[in-house]
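The other protein chains are all here in position, but one chain of the complex has been omitted.
A and B are the chain letters, set down in written order, and residue numbers restart from 1 in every chain.
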Amino acid sequence: MSAKTVDKIATGVIMCVAGFIIAVLLGLLGYILIRGVGHISWDFLTSAPESIRAGGGIGPQLFNSLFLLVLTLIITVPLGIGAGIYMSEYAKPSKLTSFIRLVVEVLSSFPSIIVGLFGLLVLVNKFGFGFSLFSGALALTIFNLPLMVRITEQGLRGVPPQQKEASFALGISKWKTIRSVLLPIATPVILSGTILAAGRIFGEAAALLFTAGMSSPRLDFTDWNPLDDRSPLNPFRPAETLAVHIWKINSEGLAPDAPQIAAGASAVLIIMVLVFNLGARALGRYMTNKFTAAK
Amino acid sequence: MQANALSTKKLNVYYGEKHAVQDVSLDFAEKQVTALIGPSGCGKSTFLRSLNRMNDLIPSCRVTGDIWMKEHNINGSETDVVALRKHIGMVFQRPNPFHKSIYENIAFGPRYHGVKKKADLDNLVEESLRKAAIWDETKDRLHKSAFALSGGQQQRLCIARSVALKPDIILMDEPTSALDPISTSRVEDLISELKQDYSIVIVTHNMHQAARISDKTAFFLSGHVVEYDETDKLFMDPSQKQTSDYISGRFG
Partner (left out) sequence: MERSVNMERSYNKRQEAKPHIAEEWVGKIYTFICIAFLVITIFSMVYFVASKGLSTFIVNGVNAFDLITGVKWNPDIDIPQFGALPFIFGSFSTSILAAIIAAPLGFCAAVFIVELAPKFGRRFLQPVIELLAGIPSVVYGFVGLSVIVPLFRDLFPGQGIGIAAGALVLSVMILPTITTIATDALSELPAGLKEGSYALGATRWQTIYRVALPTTMPQQMTGIVLGIARAFGEALAVQMVIGNAPHIPHSLFESTSTLTSAITLSMGNTAMGSVQNNVLWSLALILMLMTFVFVFIIRFLEGRKKL
């Protein structure tokens, strides 16, 4: 076979693979949406699940997922940005720094189930937070910190060094320079990275099985006092999230319409993740345009 | 005899193993323009960056010797460099305005250093922009991004930004090397005006610029000062052969 024929065949194969990958994603999304969207209704999104009868909803799970996301971001963002700033601005090149880098890398490759087990052992049992939103949020924080650190470092590294020099030359302290000069420029990168992390938090289940728990108490959506046991806002109550719910009904669902519920819940989850992804993309593009247009 | 704004005594700068500036002792007179000239890599920019301790930012860089400002040696570890840089402003090779509005570019420094009242800040912004001869071009768009300005305007904005802190000394590191000829001549005019209020040390690779705007000139060659004299004297009648070779264009 001549080299040209081989080249043509290889090109054809590569084209096919690219088409195949796109087909897989479209098929995946299409399958979930087509099977699931029909099941989504206002009632499905707001009512509580049923354990044996048909007609259960995912209301509390959806609320738990969103609330847990907010809680997690409140803890993760300041910690992650702080650690990212340390790595990018304060850490001097030394053995200790490269060791910390290794540690962050190791943490980022830890399976989420291990993070969940650690949460079970330390947060749930040792610290006595129990199966709760708070334990879940902390576990997700640990899970997402390396990502947040990397995003922050990336954002700060994208800032032209002349900006820092300009600020220092005005007699501005380092910390003020970081806050008022560097961070605003790094914000688009950090923000779109954070939204992507949010999508990941929203879909995570393995780290939550043994931290936020696999059940949700009967919630009273008229009681908004965070200290009450049945209040949705109580961070120390167990909370099954949407992703955990999907897993649970697939493995031990007893309701006759369990497959439909799983499909509907998956569709909701996918739609949320899509929103996060497209949102991050759009935001990134908008911010870049704003900056380049100003130049 | 005029007072000195700044003087160095046996200043040495090392980058790792490299001895970039060697035993430089120079006096910079108050309210005068001093030019530092020399071929690329002669250490003039490195020397300039030592004067406001910007070299502290480079981990491998070590500066020894004295830098006297009034009766203080500011090259000591007890010097508060953040406060020091408020008194010694700096303008860089490429215009580097902040990603902020024109107004914020000027107000950022003074606000940090304690000017809080809006009226005071407004005045200061106007005064600084006027001093940098850029007020007329910017007064209608103070709250627009500084990046909408041309390169030459950006550089004058950066000068205004240093002036806003009312420093004693302004260091300029080849401030016109990235500008077109017209912007360059505006910045040069500006420098000549600014010396009424400030002591200016300017690094330039352009000998004509040094001759046009400076009162005294120091000629650097491979880390040493070869000659330091009144600008007219140095250009007309240099005492060293290397200097005359350089200014007549035989190398560099």
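Rule of thumb we're sticking to: a residue touches a chain if its C-beta (ideal position, glycine included) is under 8 Å from a C-beta of that chain, and two chains touch if they have at least 3 such contacts.
In this text, all values refer to a predicted model and were calculated from it rather than measured experimentally.
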From B:6, B:24, B:42 or B:82, residue that would touch the chain that is not displayed: B:82
Given A:62, A:133 or A:214, the one touching the chain that is not displayed: A:214
Option from A:13, A:34, A:70 or A:227 whose C-beta touches the chain left out: A:13
Sole contact to the chain not displayed, among A:69, A:151, A:181 or A:196: A:196
Residues in chain B touching the chain absent from view: 70, 72, 74, 78-84, 86-87, 166
Chain A residues touching the omitted chain (full complex): 3-4, 6-7, 10-11, 13-15, 17-18, 20-22, 24-25, 28, 31-32, 35, 78-83, 85-87, 89-91, 100, 102-107, 109-115, 117-118, 120-122, 125, 142, 145-146, 149, 173-176, 178-179, 196, 199-200, 202-206, 209-210, 214, 243-244, 246-247, 250-251, 259, 262-263, 266, 269-270, 273-274, 276-277, 281
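Note that in this section only the chains that are shown with their structure count from here on.
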Averaged-CA centre spacing for the pair chain B and chain A, given as whole angstrom: 48
Contact footprint of chain B on chain A as seen in their complex: 92-93, 160, 162-174, 176, 180-181, 184-185, 291, 294-295
Chain B residues touching chain A - in the complex, by the definition given at the top: 52, 54, 57, 59, 82-87, 89-90, 92, 94, 96-100, 108-109, 112-113, 145, 147-148, 158, 161-162, 165
